[in-house]
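Scroll down for the structure; my scribbles are underneath it.
Omission of a single protein chain aside, the complex is shown with its protein chains in their original locations.
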Amino acid sequence: MKEVNHFRRFLLWYLATTIPLTLIVVLVLAPGMPPGNGTVQASAVVADNTVFLGVASVIFMAVLVYFVYSLIAFRERNPSVVTEGPAIRGHPQIQLWWIVVTMGIVLFLTAYGTIRLLEGGSGGGQGPNPIAVPSPPAGTKPLQVQVIAQQWQFTYRYPAYGGVETPSIEIPTNTLVEFHVTSLDVIHSFWAYQLNVKADANPGVDNIAYAQTKGPLFFNVRCSELCGLWHGYMFNSGRVVPRAQFASWIALQQRQFGAARRSLPPYTRQYFPTPLRRG
Amino acid sequence: MEASAPTHPRIEPEPPEWQPRNLRVGVRLLAGAEAFFFVSFVFAYFYLRSLDLNRSWKIGHVSPPIGYGIGIVVALVVSAALLWLASRRPQTALPLSAGALALALAAIVLQCIQYTTLGFGPGNGAFASVFIGWTATYTLFALFCAYWIETQVASLWRLGREGVQRPVREGVPTYDVPLARAGLEACSFFWIYYAVLGFIAFVILYVVT
Partner (left out) sequence: MSAIAVTARPQTPLWRRLLGFNVLTGIVLAVGGYILGHFIGDHIHGSNLNYYSAQAGQNDIAIFLGYLLGVVGFLVGLGFANYPLRRMLGHPPTLAEKESEAHGTLRYFSLSTDHKVVAMQYLVGIGFFFFVGGLNAMLIRTELLQPNTHVFGANQYLTLVGMHGTMMMGMMTSSILGPFANWLLPLMLGTRRMAFPRVEALTFWLLMAAGVVLITTVFWGGFQTGWTGYQPLGGQGTAGFDAYIGFFILVGISMCFLGFNLLATAITMRGPGMTWSRLPIFIWGVLTTAILMLLASPMLAAALMMAAMDRTVQTTFFDPGYGGSSYLWQNLFWVFGHPEVYIVALPGFGIVLELLPVFTRKPLWGYRIAVAGMLGVAFLSWFVWQHHLFMSGINADLRPFYMLSTELISIPTGFIFLAAMGTLWRGRIRFTIPMWFCIAWAFNFLIGGISGVFLSDVPSDVLTHGSFFSMAHFHYTIMGGLVFTFFAAIYYWVPRMTGFKFNELLSKIHFWSLFIAFNATFGPLFAVGWLGQPRRVVTYPAFLQGLNIWVSISAYVLGLSMLVFLVNVVWSQLFKREPAEANPWHSKSIEFQLPTPVPVHDFDRLPAFDPDPYPYGEPVQVPAYAGGGGPAIASGGGEA
């Protein structure tokens, strides 16, 4: 009888704290969290994080309130005397329910993650043969941009524009951008924060990630895999601009870097860092 | 920090079967660890082979001389068989285990000679790297095994010369024939196991390539 009482009180504490907290998290805090709504992928991660934060607050509060309640309710009121508690050694039904509930949560999180991942790749690097390819906005073609990482800078090649290689990146609005991330030396990682794109750059590997732009946007690019001495300085920024502006920008790049392009190797998906066929 | 004397004058010895069992259990645990070590090389082999990045699985003509490979693996297998016989036949254990030791050392020497006549270097692609890395670490551990076999040979030799001693020190039996026996069995178990690993390496590195 006493036990029922404790459990009911715990439950009341739990519901009283968790329901408002979860509502605040899900409805107020999470939707406004970074990285914002600049691209479809960024919006997706904000939505996913809202779901996860909701689940997290429900679980977190359950354990936290349980601990706080137990520590208060079951504290030894007279520590100078050693009294023994009840010799309870387990409860098969509680254990069974615990397994069922945690299994349910786990399967939900995995299923949710898998579905969301397969919908549009979530902006993560998918290797040379992507399985989750988002469909481009009606009437547009995907734009390929190759991201070439090397110690310690990113450059970008636009195969659709003669393979021009630029030190900065601009992409048009309302376009599906297909990033081909590769490296010339060590492992880097291309993290375009506001686009919510992250793909490791491995030497000799073509790692594909997608971002579907919406309106104009400024975004930061950072290397997020330790790549040596100046890793901390390996960042630049880019812009999502309207199509007309993009066209004039890329034309400018072609004029500016056209001469340099002739001395570059031909466009390829994989570059190897060292000369072939050593002795 | 004062010395504390045992309250009871006599300290109960621990069960004599513990240490032989320790050897039996320990050698199997070591075998597990060893397997995981070489699994890394197996993984590197098949991963790099399937990847064949830049078509550099083999650069140039890379094929290790198989004569040495056969020689090494035969020496290993015969050596393991001799040690197994030694652990089974206490009367002839000394010559058998000495033969096992000689063959183990022969395998190591053969491997070293092979390195001088490979015809390719470690930089000739992924296969060359895996071949040299795998055989070199295998040979290194084989050297430790050879030490282990040597201790068994030396023990058998001294046992034959001085007979059984059984002093009891600090409540623990320090030397016992069952313990020597368990030591030899553990050694032979591990050496047989290691020879099997060597045979697998031979198949993968020379036959499959």
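Letters are used for the chains, namely A and B, taken in the order the chains are written, and counting of residues starts over at 1 for each.
The definition used in the following text is that a contact is a pair of C-beta atoms (placed from the backbone, for glycine too) under 8 Å apart; a residue touches a chain by one contact, two chains touch by 3 or more.
If you're wondering where the values come from, they're calculated on a predicted model, not measured in any experiment.
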Original post:
Which chains here would be touched by the one that got left out?
Top reply: A, B
**OP:** Check the options B:Gly26, B:Gly67, B:Pro95 or B:Gly119 and report the residue that touches the missing chain.
**Re:** B:Gly26
**OP:** Taking the full complex into account, find the residue in A:Val40, A:Ile148, A:Val164 or A:Ile208 that is in contact with the omitted chain.
**Re:** A:Ile208
Subject >> Residues from subunit A at the interface with the omitted partner, ascending >> reply: 3, 6, 33-35, 41, 44-45, 48-49, 52, 55-56, 59-60, 63-64, 66-67, 70-71, 74-76, 79, 82-91, 94-95, 98-99, 102-103, 106, 109-110, 112-114, 116-118, 122-131, 181, 185-187, 189, 191, 193, 196-200, 202-208, 220, 222-233, 235, 272-276, 278
Original post:
What subunit B residues would touch the chain not displayed?
Top reply: 1-8, 10-12, 14-15, 18-19, 21-22, 25-26, 29-30, 32-34, 36-41, 43-44, 47-48, 51-54, 56-59, 121-130, 132-133, 136-137, 147, 150-151, 153-159, 165, 169-172, 174-175, 179-180, 183
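Everything that follows uses one rule, which is that only the chains that are shown with their structure count from here on.
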Subject >> Residues on subunit A engaged by subunit B in the complex (per definition of touch) >> reply: 204, 270, 272, 276-279
**OP:** Over in the complex, which subunit B residues touch subunit A? Could you list them?
**Re:** 53-54, 56, 59-60, 121, 123
